[in-house]
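All protein chains of the complex are present and in place, except for one that has been dropped.
Labels run A and B following the written order; every chain starts at residue 1.
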Amino acid sequence: MIILQAKDITVGYTEVDILHEVSITAGSGEIISIIGPNGAGKSTLLKTIFGLLKPRHGTITFKEWDITGLKPNMVVRKGISYVPQVDNVFPSMTIQENLEMGAFIRNDDYSQRLKEVYELFPAMAERRKQKVGHLSGGQRQMVAMGRALMLDPQVLLLDEPSAGLAPVLVSGIFEKIRDINATGVAIVIVEQNAKEALKMAHHGYVLAMGRNVLDDTGDALLANEEVGRLYLGG
Amino acid sequence: MVELTIYGIVLGSIISLGSIGLTLVYGIIRFANFSHGDFLTAGAYVALFLVTGIMAWIGIPDTNFGSLSFGWRMVIAFPISMAVVAGVAILLDQILYRRLRAKKSGAVILAMSSLGAAFIIRMIILILWGADSLFYKPGLMRPAIELPLGAKIRPDQILILCVVLFLVAALHIFLKSTKMGKAMRATADNKELALVTGIDTERIIIWTWGIGGALAAAAGILYGIDVQLHPYMGWNFLIPLFAATILGSIGNMYGALIGGLIIGVAQQVSTAFLMPTYKLPVAFIIMILILFIRPQGIFGKE
Partner (left out) sequence: MEIGGIIAYLVSFAIMAGIYAVFCLGLNIQWGYTGLFNIGIAGFFCIGAYASAMITTPKPTGIYAHYVHQIFGLNLPFIVGLVGAAVICGIIAFLIGIPTLKLSEDYLAIATLGIAETFRLIFNNEHWLANGPRGLMGLPQPFQGLIDPKNYNYIYLVIIVIIMVVIYIAIEKAIRSPWGRVLRGIREDEVSAAMSGKDIFHFKMQSLVFGSMVMGIGGALYAHYTKSISPDVFTPLYGTFIIWVMLMAGGSGNNKGAVLGAYAIWAIWIGTKFMTDFLPYTLKARAPYIRFLIIGILLEIILIYRPQGLLGEEKKVSKMMD
């Protein structure tokens, strides 16, 4: 069942368009990976879906709603959460407070959800009173994801979660993403690390110069020679 | 010298109240609010209106509490004035700054607009009360209490310190423990992420103006109790307020508290060597030095 669909998105930050008629589709509970060279517009696509940018053309549909042009604070209420690539935590606040901020718009008792998120990230539970600014990059990334999960989203948008992380931490992050997906959350992930991103993807999209170039299942793309040459480092 | 320091702490605590509000506005709403000084003036004058006007009319007694220079009237007028100025600050935001924000105006245009607002507030006060200095209680004797080390302090001033402490503590609890307080801290920390989290940043902005305005009003009233009221009182505080805010690192409420105390003491101690009218340049020089040596303030990151 299709849960999120972006169709023919044309968008840019100024008069110059970054994306030209880009489309992606995500099914419920799937992992969708978007790869491609730098400057392809992958991050721009996520921002547009989340409402940080308004597309010039195209539509974005989430479940039964047309959310094109909807502001971020409304999009997040519908059930989509977004983790930016940088500046994705509140550094002067503790881990616990970061998660509480994630749950800010909830009016119910979310202690159960808090427990579930801590179960997903046990290392965070031990240090819940620590200020996030003092944590390492990898730990911060976990907090950023945990924050986004506090609202029980059905779709999680991740912008380059492994960026800037030491190689030894990268597999840990991707494992966590799989764990999150296992709880039923659909994930749309934009990644530089194309190999890992495609390994766990149900479906993958290759973007270049702001356009769709290729899309197929994750395995098919991994096996594709050209993709391998251009994006997977041989 | 001890006496100067003690009075410097009293003055500094008043500056702190003002600069805590200023630093919140600067940190969360991201522009230099040039009308903050006039919020102080407005608070003092609203209290004056209540104490000498309305309350006399209603018939609340005018007697002082013991050796303090005020009584029930001021106790009732104080929070009301804070609320009124909070309302004025919010109103200015809704009429002026929100429109400019929607047009994506830069920080300079917002600052210019706040400069205009400062003059508007001051002109209204000048129209209503004229340019003379006024007092909450004219002609009052103000006996001082003797302290060790030959210092003196007035009962009023002890109360000022208590009030400042109380307000700072209340703000601290608010920011640490309440949902709105945490959301304000989050917005100051990372405004874009707060938006992404779904926090309604417009509501945060309204709360910030309200708290900033209320604290400024409190500072103005306390200064009026201690010294006097005149329409330029707040504007004369503007440079010291900015100096304290920058010294304590923008957005940091505890920094503003300490910054205010430092500026206050520095200003008072300087009167041992310079004429009192040079207190403003003293604050200004400190600010320039900080901007030169350590622009992120005492508590800022590199």
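Operating definition for what follows: contacts are C-beta pairs under 8 Å (C-beta built on N, C-alpha and C of every residue); 3 or more make two chains touch, one makes a residue touch a chain.
None of the values given here were measured: they were computed from a predicted structure.
Within the full complex, the chain left out of the display contacts the shown chains B. Contact with the undisplayed chain is limited, among B:T5, B:N64 or B:S105, to B:S105.
In the complete complex, the residue from B:I6, B:L195 or B:I239 that touches the missing chain is B:I239. Per the touch definition above, the residue from B:L68, B:A83, B:I120 or B:L134 contacting the chain not shown is B:I120.
Seen from subunit B, the chain kept out of the figure touches residues 31-32, 34, 96, 99-100, 105-109, 111-113, 115-117, 119-120, 123-124, 126-127, 130, 235, 238-239, 242, 246, 275, 277-278, 280-281, 284, 287-288, 291-292, 295.
The rule is simple: only the chains that are shown with their structure count from here on.
Per-chain Cα centroids separate subunit A from subunit B by 43 Å.
Within the complex, the subunit B residues that touch subunit A are 179, 182-183, 185-186, 189-190, 192-200. By the touch rule above, subunit A contacts subunit B in their complex via residues 50, 52, 72-73, 76-77, 82, 84, 87-93, 97, 100-102, 104-105, 147, 151.
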